[in-house]
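Only one protein chain is missing from this complex, and each of the others stays in its spot.
Labels run A and B following the written order; every chain starts at residue 1.
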Amino acid sequence: MKTRLTGLATAFLLSAGAVQAAECIAPANPGGGWDFTCRQIGKILYDIGQVDKPVQVTNMAGGGGGLAFASVVNERNDDGDLIVAASQATATRLAQNAYGGATADQVRFVGAIGADPGVIVVAADSPLNSLDDLMNAIKAGDDVSFAGGSAAGGFDHLKVLMLAKEAGISDIRSIKYIGVDGGADAITQTIGGFTTGMTGDMSEIVGFLKSGEVKALAVLTEERVPGFEDVPTAVEQGYKTVAVNWRGLYVPKGISDDRFNEWGQKLAAVAESAEWKEAMAANGLAPFTKVGGDFQSWVDGVIADTEELSREIGVIQ
Amino acid sequence: MLRSDRVFGLVVILAALAYIASALQLQTSFLSDPMGSKSFPIGLGAVAVLCGIVMIFKPEDEAEWPAPVAILKIFISVVVMVAYAYALKPLGFLIPTTLAAGILSYLITPRLTFNVMVGIGLAIGLYLLFRYALGLETLQAIPKGWGG
Partner (left out) sequence: MDILSNLALGFSVALSPWTLMLAVIGCFLGTIIGALPGLGPSNGVAILIPLTFSLGLDATSALVLLTSVYYGAMYGGRISSILLNIPGDEPALMTTLDGYPMAKNGRPGDALVISGVASFVGALLATIGLMLLAPLLSRVAYQFGPAEYFALYLLAFCTLGGLSSKNQAKAAFAAALGLAIATIGLDNQTGMPRFTGGNLHLMDGVDFLVPLVGLFAVSEVLIYIEKQGKDSSLGIKLEKVTIPFREIGQSFFTMLRASLVGFVAGVLPGAGASLGSFLAYMSEKSIAGKKGGFGTGVARGIAAPEAGNNAAAGGALVPMLTLGVPGSGTTAVLLALLMTLNITPGPTLFTDRPEVVWGLIASLLIANFVLLVMNVPMVKLFVYILAVPPSLLLPGVMMISFVGIFSLTGSYFDLLLMTGFGVMGYLFRKIGIPTVPIILGILLGKHMEDALRRAMILSDGDVSYLWSSPIAIGLWVAAIVGFVAPMFLRPILKRPDRVID
């Protein structure tokens, strides 16, 4: 096994040419998604021989990723050895102009190699059993509230609003939503009965689902997620809402196209590795690989959609 | 009678009013949020104003302010700290630390040879501690591009 890996590594090294020590910026403190992305991708890139020195991870917390974004754009625009962890949160904040005027076209999105499917869950003893039940309760004017790990207007909140819009609810702004400190906190509030439902990512609910303390009303993917086949999708319940929190990377704008494509290939190699597949399974991520120009145009689409919805509900003017 | 507490009480009131004014500028929330972003800060500002008023009307005994020489020393040390804050990144760790630690040492007990040794010793010792024992990678010994 080891010799095979080394052989593989040598092959990659030869094909990729000499590579420098790369740096990955996690635009947040240690812990949490971006830090995880940098550390895992960095570790695997080295393990499978895509880089010949360990990737150095730098934590640059500030402005919900805005500080790192500004620093990449202004100070390191042509650094070909720099990668930055990104996710749907990056796209949402860019769409909502939360990075102080910075725009998505100031960097290049390399690719995503995994996604955390959006979910809507309620406590196990809740009388609600489907998305229809939930939306009808809102329409009937029942006291329905949601907890999620993002601030109001953030991605977790938008998931609820997208579903409500699909359900034909006109006054989506009056749906109660509290933003708490992360998905686990949101689920605690829901099990405790303080809120009706929790909106978040699949990875956040895995343990609670297994222990039977919550039931998932819907997963927001095109098809059911492997390993969670008994959770129905929103689509099959008649709500055309797809929302996944992708995990990926962006790089500075000013690097050469060759270098950009090289990073895309490296990332694709990580996505193929057994190590990454294991990490995804352990963390509730679903396979979701898009790299290069393909990914860039997909992100542009996501940002445009988010911007439209945000404008509609008044997060941005 | 003019006492430090009265002056301070006035400063507190002015600062609190400025804080309230800036809270009033905050955008109102767009969703169901009965309290909004403003209420809590405005409440805090109001409490601070009350505290300021109490300080003005019920001042305590006058504080002991230092002699002019001590004030000068404190002023110099603050200037050194500010300069150090700006210098640490562009000039690397060793040079600013030697200077700042040396000057602070001199301000505490002026014994020139010892102060110089303190500056150099701390710069090297702390660099080794943070960089190698604690593995702090962000610390640069000397500026980038000086060949190190």
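As a convention for this text, contacts are C-beta pairs under 8 Å (C-beta built on N, C-alpha and C of every residue); 3 or more make two chains touch, one makes a residue touch a chain.
The structure presented is a predicted model; accordingly, all values stated were derived computationally and were not measured.
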(request) Could you tell me which of B:Leu14, B:Ala70 or B:Leu128 touches the chain that is not displayed? (result) B:Ala70
(request) Among A:Ala85, A:Ala98 or A:Met198, choose the residue that contacts the chain missing from this document, as touch is defined above. (result) A:Ala98
(request) Go through chain B and note every residue touching the omitted chain. (result) 4-5, 8, 12, 19, 22-23, 26-27, 29-35, 37, 40-41, 44-45, 47-48, 50-52, 54-55, 58, 60, 63-66, 70, 73-74, 77-78, 81-82, 84-86, 88-89, 93, 97, 100-102, 104-109, 111, 114-115, 118-119, 121-123, 126, 130, 133-139
(request) Considering the whole complex rather than only what is displayed, give the residues of chain A touching the chain that is not shown. (result) 29-32, 35-36, 39-40, 43, 54, 57-64, 66-67, 70, 96, 98, 100, 145, 150-154, 176-182, 184-185, 187-189, 191-195, 203-204, 206-208, 210-211, 213, 278-279, 282-284, 315
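As a working rule, only the chains that are shown with their structure count from here on.
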(message) Roughly how far is chain A from chain B, centre to centre by C-alpha average, rounded to an integer in Å?
(response) 38
